Each structure stands twice: as structure tokens, then as C-alpha cells.
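Presenting chain A:
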Amino acid sequence: MGLVSWLVLLPFLTTVAVVLTPASKSRNIRWVAALGTGAHLLLTAFVTWKYWQAASPDFPSMKTALATKLYLVERMPWFESMGIQYFVGLDGISMAMIILTSIIIFTGVMASWNVEVRTKEFFALLLTLVTGVFGVFVSFDLFLFFVFYELAVLPMYLLIGVWGTGPKEYSAMKLTLMLMVGSAFILVGILALYHVSGTHSFDLITLGQATYDSDFQRWVFPMLFVGFGVLGALYPFHTWSPDGHASAPTAVSMLHAGVLMKLGGYGALRIAVYLLPQGAQYWGLFFMAVTTINILYGSFGAITQKDLKYFTAYSSVSHCGFVLFGVAALNMMSFKGAIIQMFSHGIMTGLFFGLIGMVYGRTHTRIIPEMGGLAKVMPWLATCFYIAGLASLGLPGFSGFVAESSVFLGGFFGNPWHDITAMRILTLLATCSVVVTAVYVLRGLAKVFAGPITDAHFEHLTDATLTERISTGMLVATLAVVGLMPGTLINLIESSVYPLVNRLHAIGGKF
Partner candidate 1 sequence: MFTLILPELIVILTAFLILGVDLFVSEKNRVVLAPLTLVGLGAATAAIFFQMPEAGALFGGRFAVDSVTWWFKFLFILSTGITIALSLDMLDGRKVLENAQTPRLRFRGEYYTILLFTLSGMMFLVSARDLITLYVSLELATIPLFVLASWKRDGNAGEAGLKYVIMGALASALLLYGFSLLYGLTGQTDLHAISQGLTPSPLLWLAVALIVSGIGFKMTIVPFHFWAAEVYQGAPTPITAYLSVASKGAGLALMFQLFFRVFGGFFKDWQIAIAVFAALTMTLGNLGAIVQNNIKRFMAFSAISQAGYMIMGFLGPQKESIASMIFYMWVYVITNLAVFGVIIFHSNQTGKEEITDYRGLAQTNPLMALGMMLGLFGLAGIPPLSGFVGKFFLFSIASATGFHWLVAVAAVNSTISLYYYLRIVRQMYIEPPAAGAKALEVSPVLGFTVTTTVLASVALGVFPFFYNIVNAQTSGWMSLFVK
Partner candidate 2 sequence: MIENIVHTTLFYLFAAFAVLCALAMVSTHRILRAALYLMGVLGASAAFYVLLGAEFLAGVQILVYVGGIVILLVFAVMLTSSNNLIEEKPSLLRKLVALILSASFFGISSGIFLGATFNVSSRLSGASSEKIQDTTAAIGRALLDQGEKGYVLPFEIISLLLLSALIGGIVIARKTQPEGGK
Partner candidate 3 sequence: MGENLVSFLEKTPDVSHWLVLSSLLFSIGLYGLLTRRNAVGILMSVELLLNSGALNFILFNRFISPGNIDGQVMSIFVIAIAAAEVVVGMAIFVALFQQRKTVDVTQMNMMKG
């Protein structure tokens, strides 16, 4: 059992521990979950350190590398005759995602401190879900990847269905099914890759060394991209997201918008673009156009929303559009931007949903026009909300700016395979969303927190509790740290982005 396996095993063991804790004491269950995820946070820190030690000497050489290089690798044959392995490891991108997930789940547990209904099942499912997420980020065997991928998606059904609000069954079903249809396409793609490569292996690195003819790449790439795109809220497959998020309980929204939606972008980059450079070159512009729609459409859609969660969900559609936009733009900066955006949006939207949950827990409404003046009674939450809002509109000093500016630069700088003018026009259109974002974020925030208190019973509401402060504080701090010192994240991921770009240039070709 190596370190990386522990990253997956620890949440699983926590799940087991939660299951074994007597159901009568919900307090104990919470503590078990908190300790487990807290320990995971420490473990992640340690692993990051280890990763850094192992990887940093290679940084210079990665600039010309064509293959992703992994560290802390563990390999074990699994279904040997099919070439399926238990193959886990880390590179910079997955390390960043692990850090993100670890933070979000810890804060998510903190934010669900007041779940009293069927507490045990709740935490067990939540931790199962996160086990899957960690698994996805560390696995480099596509079979294993897919196993974890679905494991991460399914618990959502129950989490939303049981602990959700509103039309929860409908939303839960819609979410699950749409994501599953997406994963169905991924499955087709993975199998096609496996057989066509002739490598008899699902190992990403090995598959990366095979050659695929360009016709094949042309049809498999969209399968994979759309398949992952469903989870990444690619237009028009995003509609699970508003309903799903609106119905989900706090921690689930946090985890889902914060981490799960990132699996989409991660997969698209890691698998679709990495393995099928020519496919990416063929389809890049098309997907840039689609994601531009995503970006603008999401932000315009958010303007008129009345429900805070719908509001945030649409904003997520817009922001996740940046991730996929960056992936589709196919250059160094856009890739980097996409990855940073994943991280940044993860933290930011986690914060958003956490806060919405906390506010909802107090006001019992999420309808924006019904609220007002809450800053007076809950200054902490209001401050955090403002910070999240400002971060979401890409205010420099928070991570969103780093990400979005990278994506814009990447899109604007273009790549050798697509018409530069078209790319620029799309980029400029996408850029326009920063204004729209400002409009809806500020309108929403102003209505909810500023102005006079609209309802007498709001007068007696309390500010954040200790756990809530820990949770929100951590997220805010992360946003600021990455925003103020983007070097931390960039150094982590940069060496792993090089191979992606180098491959595009090496295995290129004009159509």
C-alpha cells in the first residue's frame, strides 16, 4: 500500500468507520467523518510534499516531454488477460485536483454538521462519493478510472433524493441519468481506444504511445469530449446541473459543483486531448464555439434566476464553460487556465453552495427577492459571500482571475490548427461574460445581503457557527492564496501540462 493508494483508501476506511459507528449517536458519526477527512487533509499535505520532492527535479526536462510522467506510482495486475491494472500515481494536475477535493470534502463535512436525518447514511454516502472522486484523480488505468468515475456519480442519486429539497426525486434522477449517459459515451470511447490501439492495455501512458489513425480520432474524440462534457456541464447537456444543484443538500452541492463537475474537464483533458491529439485538432474550434455558448448562456441565464441555488448553478455552467473552453483551445496557457479554473471554481463554488446552505438553514428560503439586509445579522456569512461573489466575477487577487486570464490569453493567442480569427472572436465573446457575471453576482448579492432587512424574523438570525467559520474560512483562504500567489499552483501543474501541449505539436497535422 503506497501513499497514493492511501489517498483513496482513507476515505473508504472512513466510510467503513462511519457505517460501524452506532447510528443512535449522530454526533459521533460527524466526528468520525470530520476526523477522517481532516486526516485526509494532512495526508494530502504530506503527499503533496512527497510529490514535490519526487517531481521537482524533473521539471526542466518535462518541457520537452511527450508523455505524462507519473510519480509515486503503484501498479498491480488486475484483470490480467484484459491488460487491466490497478495503476495509480500522481502528476501535477491530479495532485492539484486531490488538494481541491481534500479541501472541499473537509469543508463539506464541516458544513453538514447539522444534518440530523439519517446522519449515518448521509456521511457514508458522501464519503463513498469522495472515495470515487479521489480514485478518479489518481488512476491512470482507464478501466480503473471508469470504475471510480461511476462510483463517484451514483451516490449522488441518494444524497439528493433523500436529503434534498424541492423536486428532489426528479432532479436526482435527471442528474444521475444524464451523467450516466455521458459515461456511456466515455465507455464506448475507452473500449474503442483499447482495441484500436492494439496495445492490449488500458494504461493511459501505454495508450498514449500507440498511434491512432485520424479518422478514428475524429469520431472518438467527440464521444469522449461530450461524454466528459456532460459532467462538465457542456451545453446543451448542462440541464441536470441547475435542477440537481438546487435540490441537493449543502455538502452535496459543494462536492458536486466543487469537485464532481471537474471530473469532466479533467477527463476531457487527460484522456480525450491527451490520447487523441488529432481529434482535438479537428474538433477544437467546434467545441470552443459550444463552450462559448456555455459561458455566455450560463451567465445570461443566471441574471433572471430567483433561487440562489439556480443562480449559482447557472453561474457554474458559465464557469465550467471556461474549463472546457480552455481544454478546447489547445495551448499551453489555455490548458493551464482550464486546470486553474477547475481548482478555482471548485473552491469558489464550494464556498458558494456552502454559504447558500448556511443561509438557507437560517432563513428557510433561497428565493432572492424574499431576502434582504442579511449582512446586518450575519456579517461573517455576508463577507464570505461577497468574497465568493467577487472571486466568481474574476476579481484579481482571487484564483478566478488567474484562471480566466490564462484561458483568455490562451484562446486569444490561438493555436496552429484553427483559424486564429475565429478563435479570437470566440475568445472575445467569452470575455464579455465577465461583465455579465458582474451584473448578476452583484445584483444577487446586493439583494440578499444589502439594503434594509426585509423580514422581521431575519432580525434574530445568528451568524456562522464555529464549524461553519472553519469551513468557509478555509475556502476563502484557499481562494486568496491561489489568487495572490498563483505560483504555488502553477508550479505544481506546469510540468504536467507540457506533455499535453508537446503531443499536440508532435502528433499534429492539419486537416
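Details
Note that in this section a contact is a pair of C-beta atoms (placed from the backbone, for glycine too) under 8 Å apart; a residue touches a chain by one contact, two chains touch by 3 or more; residues count from 1.
Selection rule: all candidates are chains of the complex that A comes from, given by their letters.
Note that this is a predicted model, so its numbers are computed, not measured.
Candidate 1 is the one that touches chain A in this complex, out of the options 1, 2 or 3. The touching residues of chain A, when paired with candidate 1 in their complex, are 77-82, 84, 118, 121, 143, 146-148, 150-151, 154, 157-158, 161-162, 168-169, 172-173, 176-177, 180-181, 183-185, 187-188, 191-192, 194-195, 223.
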